[in-house]
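Next up is a structure, given as structure tokens.
Only one protein chain is missing from this complex, and each of the others stays in its spot.
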Amino acid sequence: MYAFEIERPSTIADAVNALKSEDAQALGGGQTLIPTLKQRLAMPASLVSLTGIGEMQGVCLGDAGEVCIGGATTHATVAREAAAHYPGLAGLASHIGDPAVRNRGTIGGSLANNDPSACYPAAALGSGATIITNVREIAADDYFQGMFTTALDEGEVITEVRFPVPEKANYQKFVQPASRFALVGVFVAKYADGVRVAVTGASEEGVFRWSEAEAALSGDFSAAALDGLSVPADGMISDLHGSSAYRAHLVKVITGRAVTAAG
Amino acid sequence: MASVAMTVNGKSVSGDVEGRTLLVDFLRNDLRLTGTHVGCDTSQCGACVVHVNGEAVKACTMFAVEADGAEVATIEGQANADGSLNVIQQAFQDHHGLQCGFCTPGMVMSAAALLKDNPKPTEGEIRAYLEGNICRCTGYHNIVKAIMAASGQDVATIAAE
Partner (left out) sequence: MPKDSGIGASSKRREDVRFLTGDGNYTDDINIYGQTYVHFLRADVAHATINSIDVSAAAEMPGVVQIFTGADFEAVGGIPCGWQVTDRHGEPMQEPKHPVIAHGKIRHVGEIVAAVVGESLAQARDAAEEIILDLTELPAVVDMKDAATGGPKVHDDLTSNVCYDWGFVEENKGAVDEAIKSAAHVTTLELVNNRLVANPMEPRVAVGEYSRSDDMHTLHTTSQNPHVIRLLMGAFVLGIPEHKLRVVAPDVGGGFGTKIFHYAEEAFCTFAAKAVNRPVKWTSTRSEAFMSDAHGRDHVTKIELALDADNNFTAVRTETYANMGAYLSTFASSVPTWLHGTLMAGNYKTPNIYVNVKAVFTNTVPVDAYRGAGRPEATFQLERVIDMAARELGVDPIALRRQNFVTEFPYATPVAVEYDTGDYEATMAKLEEIADMGGFAARRAESEKNGKLRGLGVNCYIEACGIAPSNLVGQLGARAGLYDAATVRVNATGSISVMVGAHSHGQGHETSFPQVISEMIGIPEDQIDIVHGDTSKIPFGMGTYGSRSLAVCGSAMVKAAEKVINKAKKIAAHLLEASDADIELKDGTFTVAGTDKSVAWGDVTLAAYVPHNYPLEDIEPGLEETAFYDPANFTYPAGAYACEVEVDPETGKVTIERFSAADDFGNVINPMIVSGQVHGGIAQGIGQALLENCAYDDDGQLLSASYMDYTMPRADDLPFYSVDHSCQTPCTHNPLGVKGCGEAGAIGSPPSVVNAVIDALQSGGKNVTHIDMPLTPARVWDAMNNA
């Protein structure tokens, strides 16, 4: 790692201020950022730790019944505290990384990083969540802008994420065997006004909505509804762990399984 | 440099560290608590698992300054007060749950965290929980068995040899 200072503000305002200094970078749980720093792939002058900010912690219910999660809330906390309100989301959180990673990694960190194989982007996009920052609210549909790219501006901090709670939802992850990230992960959520299907791990563009499946499932929420559909291999990731054709195939299989598991 | 103070295995400690100093480096190099190991640089092997405020974390993926003010528990503080092995440690010895010993501190700390939340885990729950702890020697058979035994479950039916 290159040398840097770490600041530990206790309010969002202080964090935002600290992030204004040159080459400052936000530090969530660090579960992705720290390994990146070890490889000297990033050279921040300072890291602004968000984990000590009380107002960015925890899970609660909003006025419209949505689940509101502070940006610095760990995966373990979401798995525990969202279980009663949004089991599909809690289930996803309970399978990110491993137990020790879940005790540090945060939802805000995951969404800000937007790793193309991360789980949370699928939940946020699949739920039509709203990403709240220190300056604005961003709809999930506008937030994800390709692999490791988001709508966040420099110095902008995810303070909260609001998830409308669906009638049914489920996330299925077919893991890349080494990293245990998603080779293909699919989040399906059935809302009164339709079904959302978000796919992570598969596409070179990062998380995406599979609109044909959404249309089919909105009419008939069953795995059989997917029968005639297929996902083109074009644009899917191809690497050591699977070809683009394999990933495209898995998208359909895993979507079907998520629908079945959602019940 | 920043000053940090924390409680490690019940003892107050402090030191001056750089921002980039990892918790594991503070433990190993400053406190000379070398039982916590480093086996990878991608936050996967779990040889460095310690408890911070009662929760298992990877000490190689957390900065020392982030543990300022925290209660930290490491493998060195796990034995009983008289120096005898605690229940988990004893089960690892009884059931040959370690060979080279390098992953062992992390395994014991993870097992302790698991049993705190889930006092009688099934075989499947143990295997799933150990996703972040890699052992290259044992094939996990005797680790899983040791954790089941430590939780008071009968392991006699699991092939011993």
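When the chains are written out, they are named A and B in that same order, and each has its own residue count from 1.
Operating definition for what follows: a residue touches a chain if its C-beta (ideal position, glycine included) is under 8 Å from a C-beta of that chain, and two chains touch if they have at least 3 such contacts.
Bear in mind that the values here come from a model prediction, so they are computed numbers and not experimental data.
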Among B:Val72, B:Cys135 or B:Ala149, the residue in touch with the chain that has been omitted: B:Cys135
Contact footprint on chain A, counting only the chain that is left out: 1-3, 38-40, 174, 177-179, 240-243, 246, 249-250, 253
Residue numbers in chain B that touch the chain omitted from display: 18, 20, 28-29, 33-42, 44-45, 47, 74-76, 78-79, 85, 89, 92-94, 96, 98-105, 108, 123-124, 126-128, 130-131, 133-145, 158-161
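Following the convention adopted for this analysis, only the chains that are shown with their structure count from here on.
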Between chain B and chain A, distance of the C-alpha-averaged centres to the nearest whole Å: 28
Partner chain A, residues of chain B touching it in the complex: 2, 18-20, 22, 41-44, 46, 49, 55-58, 60-63, 65-66, 68, 110, 113-114, 129, 131-133
Residues of chain A that touch chain B when the two form their complex: 1-6, 8, 30-31, 34-35, 37-39, 46-47, 49, 51, 76, 97-101, 103-104, 179-180
